[in-house]
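What you see is the complex with one protein chain gone and the rest in place.
Entry: subunit A
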Amino acid sequence: MINWANFISQCFNGLVLGALLALISSGLTIIYGTLGVLNLAHGAMFMLGGYAGWVAYTYTGSFLVAVVAGSLFVMIVGVVVERLIIRHFYTRPHEDQLLVTFGLGIVFVEAVRFFFGSMSQTVPPPGLLVGITNLGFMIYPTYRLALLGIVAVALVALYFVLYRTRIGMIVRAGIEDSVMVDSLGIDVYRIFMLVFGIGAMAAGFAGIVNAPVVSIAPDVGEAILVQTFVVVVIGGVGSFLGAIIGGLIAGEIISITSMFNPGYSYVVLFVAMTLVLVLRPHGLLGTAGRE
């Protein structure tokens, strides 16, 4: 019936995917929580991170440089996009914000396709992390194991920035009530720009560190975006912890269902989302009045 070794390794895959989704979703959710904008280009940010890292890797051959370049590039893209476009949409209806970020997502995907073609590209893992590791109870690819640690560290770093720094305090206050923060004499627009940059960077970072596991292609962000939405609906918009729990749930559902039949992974994911919507309409950790 069930091959237990296979099951455990799928659970581990689910954990890795879940952590990754958690990181991407927290980026999406802090942007939405602070700015009130749902960034439909978030999947494209994930993809851009992968490509920027890949370009850096082809020039330098260093994985570390690739990760730094990928994250920074996407952060800069985020800041520029916020400053040039998103800023003019804060006072416009949600629908317009969705339309413009959707359009931006297409522009990013098609621009990458224009410059690098539609073929998928691979970034090999750093030399130290190549191969497999025997954990005693199972044998698992070393890089995936490391990826779990890398993403966990990134999540802790994001948590630290959000909950242990002055900027983070302002951001969290902004999630509660950005008008109030503004009237306290803090320049919210600078904070907004920063938050958009950090949120985009979370997706970009995830994009490059995931590149050794799943090869990158221009449309790789689309599936990620959909999964991120499910995570956010399950976890509750604007909640950092909700994004992590939702991410882990979604990651495990996708991996474990795939073991039986990959075709059903989205169906089960959707059933879980529907259950949450029926039982807790605002998500597991969301609060009412945030839409």
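Here is the rule we use: a residue touches a chain if its C-beta (ideal position, glycine included) is under 8 Å from a C-beta of that chain, and two chains touch if they have at least 3 such contacts; residues count from 1.
In this section, contacts and distances are computed from a predicted model.
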Which of "Metallophosphatase", "ABC-type branched-chain amino acid transport system, ATPase component", "5'-nucleotidase" or "ATP-binding cassette domain-containing protein" matches, in UniProt, the chain that is not displayed: "ABC-type branched-chain amino acid transport system, ATPase component"
Chain not shown: contacting residue from A:Met45, A:Leu225, A:Leu248 or A:Leu285: A:Leu225
Full-complex contact with the absent chain, from A:Pro124, A:Gly149 or A:Pro262: A:Pro262
Omitted-chain contact residue, chosen from A:Val80, A:Val107, A:Val153 or A:Leu184: A:Val107
Residues of subunit A in contact with the chain not shown: 32, 38, 85, 88, 92, 94-96, 98-100, 102-104, 106-107, 110-111, 113-114, 118, 222-223, 225-226, 229-230, 232-233, 237, 261-267, 269-270, 273-274, 277-278, 281, 291
